[in-house]
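Encoded as structure tokens, here's the structure I'll be asking about.
In this view, the complex is presented without one of its protein chains, the others remaining in place.
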Amino acid sequence: MTDPGHTATETESPRDQRKGRGLPHSIYALGGGLLLFALVMLVRDDILLRSGPPTPAAQDNGAIAFTPPPMSSIPNGPAGASIRHGMAIFENTGTEARAFVGNGLACRSCHLDAGRKADSAPMWAAWVSYPQYRAKNKKMNSMEDRLNGCFSYSMNGQDSPSGGPPPKGDPIYTDLEAYFHWLASNAPTGAKLKGAGFPKLKLSSLGYDRDRGRAVYAQHCASCHGDDGQGRRDLNGRQVFPPLWGANSYNWGAGMAQINNAAGFIKANMPLGAGNSLTDQQAWDAAAWIDSQERPKDPRQKGSVQDNAAAFHEGEKTFYGKTIDNHLLGTGTSPKPRL
Amino acid sequence: MSEHPLADEAFEPYEPRRPVPLPVYWMAIALALWGAVTLWNDSTAQSSGVGQRLAEAGDMTRRHSAAGADLFAQRCATCHQANGAGVAGAVPPLQGSRFLGANPQLVVQILLHGINGPIAVGGDRFDGHMPAFGSVLDDGQIARLVTHLRATWGNGGEVEAAFVKAQRQATRERHASWNGGADLVSLDPAVGPQPAFLSAPPAPSDSVAMALARGGKAGGWACSACHGAAGEGRSGVPRLAGLPADYIAQALLAFSTGTRPSDIMGPIARQLDGPERVGLGRLYATMASASRARPELDGDLARGATLALQGDDRRDVPSCFSCHGPSGFGVAPIVPAIAAQQPAYTAGRLAALGRHGKDDAGAAVMPSVAARLSDADRRAVADYLATLPPSPAIDTDTKDAR
Amino acid sequence: MNRALPLVILAMAILAFATMLLVVVPRAQIGSEPPAAGLRAYSPEELRGRAQYMSLGCVYCHSQQPRTPDQAPDGERGWGRPSVAADYAYDSPHLMGTMRTGPDLLNVGARLPSTAWHLTHLYRPRAIAPWSIMPSYPFLFEIKDHAAPGDTVVWLPREQRVAGKVVVARPEAMALVAYLLSLDRTYPAPASAIRDDGYSRVGGKP
Partner (left out) sequence: MLTIGLFLAISFLVSLAGLTALIWAVSTDQFSFGQKQARIIFIEGEEGHLDDPTAGSGSRDLERASIDRTTAWPVSLFLGAAVVWLVIGSFFGLIASLKLHLPDWLDENAVLTFGRMRTLHLTMVIYGWLSLGGIGTATWITPRIFHSPLRSPRFATWGAIIWNAGLIAGCVAIATGWTDGEEWLEIPWQIDGLLALGGGLAVVPVLRTAFGRSVDHIYVSGWYFLAALCWFPALFIIANIPGLFVGAEQATVNWWFAHNVLGLWLTPLGLGAAYYFIPKIIGKPVYSYSLSLIGFWALALFYSQVGIHHLIGGPVPTWVVTLSVVQSVMMVVPVLAVAINQHVVVASNLWAFRASLPLRFISLGAMMYTLASVEGSLEALRSINTVTHFTQFTIAHAHLGAYGFASFILFGSIYYMMPRITGRAWPWPGLITVHFWSVLAGFAVYFVALTIGGLLQGEAMLDAGRPFAQSVILLKPYLEARSIGGAVMTLGHILLAVNVAGILARSAADARKGETA
């Protein structure tokens, strides 16, 4: 190892011994760094490649976040059958509740993702907030009362084969409630759940304007809902994009016929898949354009449109009872012959 | 020999006391450990890779041997609904349908070739289009599906794969769907009175478009050379048959102007004028062809089905079918059919839309949806869509008029 | 280290050991796999085209080995499923390549099945893709005044044509295109197939 003929080591001063050491040290450092890198890459290969893409973290602003149970957890047996049928009604309302639907909509047209999607009035949030006092009919409403309202206004029951909503106690209500109940499994009753209802949008000083809305509609809505607002059907005539006005849409008594509700829904959910891509102002204006079109009359109307506006639409943000292009909105559409 | 003075005469490079420096030991040991871990890891990778392929083969077998009820849930429920209620005015119910009580040959034939024309079920008239499952279900699957349908809503009785095979053989020359109830009643009168099939006035024979598709423009590349004689596409080449006419015409325009960049379509599209684009759109929209798409991207079909049918609310991804129609058949005029599309095309298009949505006119929503899909999701949904029956061909002219 | 013979012998022994591991054992393992079901041998015309492919050095810019989705999005580019050893049973020499200056070609016959397209592309790649840096191969074609019967005329976009002349494919070009069209491994891979699964460590799917 040590060379006997080599005597330099014995005479080296400490300074000399350090000399020439700098480079070996940096070579070791290089090797060590490389090693560290190899190990890090090993970890990366192992851990990063294993994990899927990150999912957006849920934000929390005081309200309780809630996730409805997966479809696969619907129980078997009679309870499950009722839940399943409730879901079938919710999704395929025109068939399952054929006698009581007077337009081309289904529950899920506005309550997206079969009533599961937050910020589109999800049913798990609705279930835990009923019974509830509602100013609309000035009484304590059970869920059945509320559903009755949906059939009357949003589903335009007046033009249905039976001429109205399902009668009290109809199994349609029970099954729908069974579905809602299941959707709200483990949800806290009475608590404010995140994503309940439609978001409330503040109205800016610009207000809302149907002419601005016409442009917004043409750019962002018409490709699916059609220039004429009649939505689109697939090749079997099945409604894919729901009609927004006209005889096949919700009537003047529906919550969606109020611009603030429609604006909140649009802002959070439209265009479908690109929710929150419109500005608040665009949402208000588009809602105004949609609301300023004729639709089936308010079933509560006894006298003239003006009387009804005073009785039921006071203080609402709506074009009901206003005259646009020489047409008095609220007059109603003539019922369409059913397919 | 040298005039250069030595900078430091006293210093000599020396061999240190330890011939092998300590850090070399450490590194050798650490590298050996790293190597051992990597080897072990990759040996598990190998078994998981083989396992994955075996599992896929197993999946395939399982898919091919799925029970009738599962097949119904996967294949039929989007239209006929899980409870067989159908959709009023659009999709006939299975509950109490006389078609299911009739000779099993009838249901098998409907599944093999689809229906295109008016039928009467349960007193209601439906003027719709049932897709042909002949190219996406094998004989065993159809047999189990028909058995399940008849047991649930018809008059029982098992149907054997051999029976389906014979039926397929007997009508192998048939490339078009059954022309509504009027055509089907000839198979078994038990289905009851059926509306007459009013054959649509023959579409103006667009010989120009046909010549373009088959022979190319001025001796150029023919559409059919890549997209197939019936627009069925092939691995890596998109299916065109059954896409909305306007969608095709718009896409050709986008290719020619470069808003939708494509090296292959660009030069061809630039040779076409407006009427030719429209003509080609109509031609392919009305073409019927069997599906040639098969899952090929190693996608997770169950995940794909979830995305297509329900979307993913955690990632704010709506279901595909909420816009592309309940079976992915598209919604004219601009929402394209996605059923039976070639998976490489679907996944590649989703990736491109997710990244470069802006340079693509006419697709306002897809970029933001596609951007939220992971690579695995794109492959999953593309592979799932490839298992669906192709969109039935329709005569766009009559449909628009309706 | 003072004796030359042991040094040489040991050095050769180490090489022999490496050769056994890198050549002999993989050969035995790969050789035990039958050709993939669905793979067919090349026709004489395709083999002539393959010889063109080799002699023009296509392999230096085009790989023929799509990777797994775990590793790279080759499938989404339409380049096909990850290839396995059994897909190359008739490839001699192998032309897997190590560069992707151009796209992978193992399934180009599936995604670009048009002979006419390939002829235009070989004659003038930049008539199709202005950004392309692929060499053009005019020597595989002939420029004539009139196409003789049986000639395959190459289509060019309007702005690229020469008035009064036609471009006709020579047999070499036709053979090369025949080979390109034969590159189609879209049949399903055998489950027991051999390939590098180092990226499938994920095991299950996410």
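In order of appearance the chains are A, B and C, and numbering begins at 1 in each one.
Throughout what follows, a residue touches a chain if its C-beta (ideal position, glycine included) is under 8 Å from a C-beta of that chain, and two chains touch if they have at least 3 such contacts.
Only a predicted model underlies this, so the values are computations on that prediction, with no experimental measurement involved.
Touch partners of the unshown chain, restricted to the chains that are shown, please.
Within the full complex, the chain not displayed touches A, B, C.
Using the document's definition of touch, tell me which of C:88, C:117 or C:179 contacts the absent chain.
C:88
Need a quick check: the contact residues on chain A for the chain that isn't drawn.
1-3, 5-6, 19-20, 22-24, 27-28, 30-31, 34-35, 37-38, 41, 44-45, 49
Tell me, which residues in chain B touch the chain that this view leaves out?
1-2, 4, 6-7, 9, 11-16, 18-21, 24-25, 27-28, 31-32, 34-36, 38-39, 42-43, 45-47, 49-50, 261, 263, 347-348, 351-356, 375, 378
Quickly run down the residues of chain C that touch the omitted chain.
So the residues of chain C touching the missing chain come out as 1-5, 7-8, 11-12, 14-15, 17-19, 21-23, 25-27, 29-31, 54-61, 63, 65, 67-68, 71-73, 76-77, 82-85, 87-103, 125-126, 129, 131-139, 194-199.
In this text, only the chains that are shown with their structure count from here on.
Between chain B and chain C, what's the gap in Å when you average each chain's C-alpha atoms?
Centre separation, chain B to chain C: 27 Å.
Residue numbers in chain A touching 2 or more other chains?
45-46, 52-53
Where does chain C touch two or more other chains at once, residue-wise?
Expected reply: 199, 201-202, 206.
Applying the document's contact rule, which stretches of chain B touch chain A when the two form their complex?
Listed in rising order, the residues are 8, 10-15, 17, 19, 21, 23-24, 26-27, 30-31, 34, 37-38, 41, 79, 81-83, 85-91, 93, 126-129, 310-311, 313-319, 322-323, 325-326, 329-332, 334-335, 362, 364-366, 368-369, 374-376, 391-392, 394, 399, 402.
In their complex, what parts of chain B are in touch with chain C?
These residues of chain B touch chain C: 41-42, 44-46, 48-54, 56-57, 216, 218-222, 225-226, 234-237, 263-264, 266-267, 270-271, 294, 296-298, 300, 303, 343-345, 347-348, 351, 374-376, 378-380, 382.
Quick check: in the complex, which residue numbers of chain C touch chain B?
Going through chain C, the ones touching chain B are 68-69, 73, 75-82, 107, 110-117, 120, 127-129, 132, 153, 155, 157-158, 184, 186, 188-189, 191-193, 195, 197-203, 205-206.
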